[in-house]
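Only a part of the assembly is drawn; its chains keep their places, and the rest are absent.
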Amino acid sequence: MALITLTTDFGTKDHFAGTVKGAIYTELPEAKIVDITHEISPFNITETAYIVKNAYKSFPKGSIHIIGVDSELSVQNKHLAILLDEHYFVCPDNGVISMIASEINPTKIVEINIHNHVESSFPVLDVFVKIACFIANGGKLDVIGKETSSYKKLIEIQPKVNQAKNIIKGGIIYIDNYGNVISNISKKLFNEIGKDRAFSITARRYTFSNVYAQYNEVVNYDADDIGLYDGKKLALFNSANFLEIAIYRSNLQTVGGASTLLGLNYRDTITVEFFDEDVPDFVTVN
Amino acid sequence: MALITLTTDFGTKDHFAGTVKGAIYTELPEAKIVDITHEISPFNITETAYIVKNAYKSFPKGSIHIIGVDSELSVQNKHLAILLDEHYFVCPDNGVISMIASEINPTKIVEINIHNHVESSFPVLDVFVKIACFIANGGKLDVIGKETSSYKKLIEIQPKVNQAKNIIKGGIIYIDNYGNVISNISKKLFNEIGKDRAFSITARRYTFSNVYAQYNEVVNYDADDIGLYDGKKLALFNSANFLEIAIYRSNLQTVGGASTLLGLNYRDTITVEFFDEDVPDFVTVN
């Protein structure tokens, strides 16, 4: 059984996603097609990279992931088919793969060259679906393109560590459905640099000295009114293992979320400072 | 074949829904997965209860319904697996099930206790998917938890009837895609109390003395210009058999719907008064 996922910026109103699925079912009547999302902000590579990285791993090995964001072919935007972590990715060479590939080396990358004669304003349909079906039918990557070892890297997704190794400077790469803001600082990096030292996390004028594992760890269930904890801000490692600034039980449509309440936006800086002793007194933790 | 449905407040942009589907397909390659919705307003239990109640019945007996709204485990929010009306529900014990369970007694409820060691900010993935796949594979509820007979009740979903049994006071529990407002007054209750008497339905300053079965019953198709009926307000028993205040051919994005045009909001009161004679003259019906 072929399992093909779709991650695009098509939205869910236009016919694009439906057309792509029809084409896959025409070629592979028994395919399973799963929408990861069609709601990527148009042309946003960082969002795409974050979502694909967090979604693909839960799928069965051998799944084929079509990534249709900013995918028009050009001299600067080749089309790639990639085998990585036993998953296939069919995508433009615009950086979408670099967040995954920065942790796990691709097994094989080919630059797709089947479209010598295809002039298309809908490359996901005209190229990516064909490639995905070819792979699903057991086709080899070598047949559809030339092997390459390079792919574009996204700079944005890499936090910086100072030489003294006591400060990580990261950035906000994603804001989720609840308004929680997600940084590019992974739990792994945090622990490697932190080595169990005390720390303060600063985002704008807010400072945190704890990182939780569940949102409701901020709640004291012995309190008289646990509703008072709604709206409390916290830092946690989210389920994707990135450092996240969240509001407990937030709602962007009503009370707001971390992004709106704390004024935190895409690309804002998040700083973690580690201390060899306790957090010094001059750091005011909210 | 296992059929598993998903009802969550994840939204459709984040990776959460995709990740959950991937995990299910990894465990059960032949599963059918159906999105009921991922657009529940964050943490809104009443909306969830209304949607799950109306959706689950049309699915085949034996279907497994994962409800992922406000599902973080805590001392006050247990995880339940429920057999009810020959359907399985895997959900938090926060009231989501009470709208269904108020009409049909659960066959069996167990409090899930497989997560002794699981600390998770993504319980739908880490707990509910595992339970759903276990059930789909024929697993017994007793194995995954301790039987219980209690579950949290939602007060909001119960309309009140006065002692003279001539007045029902209900509330708005849902606003749909067309802006139509749906009360918690069921056709069944309406008929039981009403016993075919004349009635007036009041919502804010609007009064109705008819309840229709189709939206277009307000239209006189012999009229010169049936377009004039667009925007007409009406009461009807909707397809879920609840009393609804609607605008004929409404559109929230353009002309507005009942919620915006009549100023009716979530939790507003809807009153039905029954009369032993005709509707009295002092009741002005719009």
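Going in written order, the chains are labelled A and B, and every chain counts its residues from 1.
Here is the rule we use: a contact is a pair of C-beta atoms (placed from the backbone, for glycine too) under 8 Å apart; a residue touches a chain by one contact, two chains touch by 3 or more.
Nothing here was measured: the structure is a model prediction, and the numbers come from that model.
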| item | value |
| --- | --- |
| Complete-assembly copy number [criterion: all chains share one sequence; 2 shown] | 3 |
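To be clear about the criterion, only the chains that are shown with their structure count from here on.
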| item | value |
| --- | --- |
| Superposition rotation for subunit A onto subunit B, Cα-based, multiple of 5° | 120 |
| Where subunit A and subunit B are represented by their mean Cα positions, the distance between them in whole Å | 32 |
| Subunit B partner contacts - residues on subunit A that touch it in the complex | 1, 3, 5, 7, 12, 32, 34-40, 50-52, 54-60, 63, 176-178, 213-216, 219, 221, 226, 236-240, 249-254 |
| Touching residues on subunit B, where the partner in the complex is subunit A | 9-23, 25-26, 29-30, 33, 41-43, 70, 72-77, 119-122, 125 |
